[in-house]
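Following: one structure in structure tokens, then a few remarks.
In this view, the complex is presented without one of its protein chains, the others remaining in place.
Read from first to last, the chains carry the letters A and B; within each, the first residue is number 1.
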Amino acid sequence: MYRYDEFDHKIVTERVEQFRGQVARRLSGELSEDEFKPLRLMNGLYLQLHAYMLRVAVPYGTLSSRQLRQLAHIAREYDKGYAHFTTRQNVQYNWPRLADVPDILKDLADVEMHALQTSGNCIRNITTDPYAGVSADELEDPRPWAEILRQWSSLHPEFSFLPRKFKIAINGAKEDRAAILFHDIGIGMARGGNGEIGFRVYVGGGQGRTPMVAECIREFLPKTDLLAYMEAILRVYNRFGRRDNLYKSRIKILVHQIGAEAMAKQVEDEFAAIQKQGDTLNVPPSEVDRILAYFAPKNYESLGDFAPETEEARLADENFARWLDVNTAAHKIPGYRIANISTKPVGGIPGDMSADDMDAVADLADKFSFSELRVTHKQNLTFADVRGKDLHALWKALDERGLASANISLITDQIACPGLDYCNLANTRSIPIAQEISKRFEDAELQRRIGRLHINISGCINACGHHHVGHIGILGVDKKGVEYYQVGLGGSSDNNGSIGKIVGPAFARDEIVDAIGTIVDTYLKQRVNGEEFLDTYRRIGLQPFKETLYDTTQH
Amino acid sequence: MILRNINNRFEFGEDAFERIEDDAPVPATGAVLVSAARWLGEHDILAKRKEPVGVWIEGDGDLEGLGEKCAQLELIVLRFPVFKDGRAYSQARLLRERYGFKGELRATGNILRDQLAFMERCGFNAFELDERIGLSQFNEALAEISVYYQPTGDGRMPVYQLRTTQASPGQARAAA
Partner (left out) sequence: MAQHHNQTAQTLAVTANRLLDGEVVYFTDGGSWSEHFKDAAVVRSKGDGEAMLQRAMPSVEALEVIGPYLFEVREAGSGTAPVSVRENIRMNGPTVRLDLGKQAEHPRV
């Protein structure tokens, strides 16, 4: 993974001291809350229901074991012994004191981390495929470009006061595991006419109040042009994006209003003009090579795909067999597997992890996966490089700590935002719904029979729980101070991205889990040939679900 | 008072330009500041003026049209109607880097101390600030970050160029 050099260290360290000064000016009264708010947000510091909340950037989801240990240390020293992994591959602390935040940032800087631009109307953390660099279906590893984008977007003088927040995702594989169609800019690695590799660029995707699937504005962009093209998009947005209405200020609204073609034209004109000015935005090849080197393939051993010890354990222990089947994925190198650690045990809080578990996972990463791990946008953790023959030992160690839930991409692998239990913007709670659903579908065999099914839960229209792209999406709505839950079906954030359709009137708090049960029953009755939920839904549509839902719950 | 960059040092000085509203006549003598729309509309007359002319561009003002002719101006004032409105950062870079404006580029309006360094990097060389920001606060704000990931028209090398020249972080500012 990328390591800071003296320049990176200097920037991040100076930024910590800058923020220390800003906090001091707030505490002395020199800055009012109104003046301080944009400054703290630019450093990921929110004020939530019970306390401040600090969001730490995990650039494109990549962590070293050393960094994870430091995150655990921060959780213990300055917080309440746990942290929360988010859908944007970041980490949140729910209870820091304002005066401690500069010291927390200092501790982060010590391990090459920061909280830069994890909030505010600026370019947020760049996200990518958690399997980047190791999946077999990859054209090329997107992480070096994610790092180049991280650097370019950090403290960008022109783009720190955009009309609204701005999210960029990059994916290098055939399968889109970074939801690039639902970002302000989505970048997919693509092959050009001469077989060379570059980027396909999408703009204007997003969730929130007005969900939209991004439009492709450039089929192929040569690698050298990446930053110039990004500046062109951002400049068009910064100049012409709406600023009069908070809810219409994302780039998706601009793209929607002027049309993808007009957007593409404006961007291309600006891009051409930038290029005419010179080539300072072309990252020098030596610098690209320097960054590429950090992401070079690991020192893999020559192993056969078959590991007898793993096979033996698989036959002897059905729990291990299930975990192996559900939580691990193919690796491009023979004899290695990708192993996922679910943060979603039955009844657990999606994304939460205790400091002790974080330390334990860091130790396991040292032992089994080159001291590295990734945070996924489904709020889980990934060990990207596990030897097939170590899988049983890894599983045993995880299982001893209750970290071996075998539910990746199954019905209990839910995305849930913090909701009204923590969040100042939320209308309803999200986590308790996820907990109850996971208890309802606790039976491992039932989960496996249901198959791949993503339930995403948001506690308000801002859609941090990605409800629009859940196969089943749940949106909490407030009706006169009472929590209700609206259900959408058929959303998806993969290559065939789609936005879920609302199935009917919202359900009360005590009805929602039964409603999900009815939806699943309906699907199981209707499915043919082992279809997944999404296939069945796409084949039969909303109607059969409407019928069973609103007959049984008497709406 | 206007804080200006004079030979790489910032100094407070008087504003020599008289702001002329669109419905008022332009005086025959003295430096004047007029709206961009007026300057473009009355360009033939105003361009003949012997004494300096500056224009102000409102937050939503359009740059096109003005950019090509900006060399004729001594001063361009860009206003930040609220600190959150960041359009003028782009306008400043376009004026400097695309249209080659060499005169005084002045920021006015709702400006926070913590935005000054960004503004300066985008090409502003003059600031109309509220009285809470003195020279020392201003200089402090500009010195907080000394290494940059992005190239702008200010000539400072971004990190990726410094790396290839084997410079040290201390030289980032000096490269300006």
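Going forward, contacts are C-beta pairs under 8 Å (C-beta built on N, C-alpha and C of every residue); 3 or more make two chains touch, one makes a residue touch a chain.
Nothing here was measured: the structure is a model prediction, and the numbers come from that model.
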**Item:** Among the chains presented, those that the missing one touches
**Value:** A
**Message:** For a quick check of understanding: of A:80, A:367, A:448 or A:538, which residue touches the chain that isn't displayed?
**Reply:** A:80
**Item:** Sole residue of A:51, A:197 or A:216 that reaches the chain not shown, by the stated touch rule
**Value:** A:51
**Asked** Which is it among A:266, A:280 or A:428 that touches the chain not included here?
**Response** A:428
**Fill in**
Contacts from chain A to the absent chain lie at residues 26-27, 29, 33, 47-52, 80, 95, 97-99, 349, 420-422, 424-429, 431-432, 435, 460, 478, 480-483
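Going forward, only the chains that are shown with their structure count from here on.
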**Prompt:** Centre to centre, by mean C-alpha position, how many angstrom separate chain A and chain B?
**Reply:** 39
**Asked** What does chain A use to touch chain B in their complex?
**Response** 5-8, 10-11, 14-15, 17-18, 21-22, 35, 38-39, 121, 151-152, 154-162, 235, 238-239, 243, 273, 277, 280-281, 283-284, 286-287, 290
**Asked** Which residues, counting only chain B, touch chain A once they are in their complex?
**Response** 83-87, 89-91, 93, 97-98, 112, 114-115, 117-119, 121-122, 144-152, 158-164, 168-169, 172
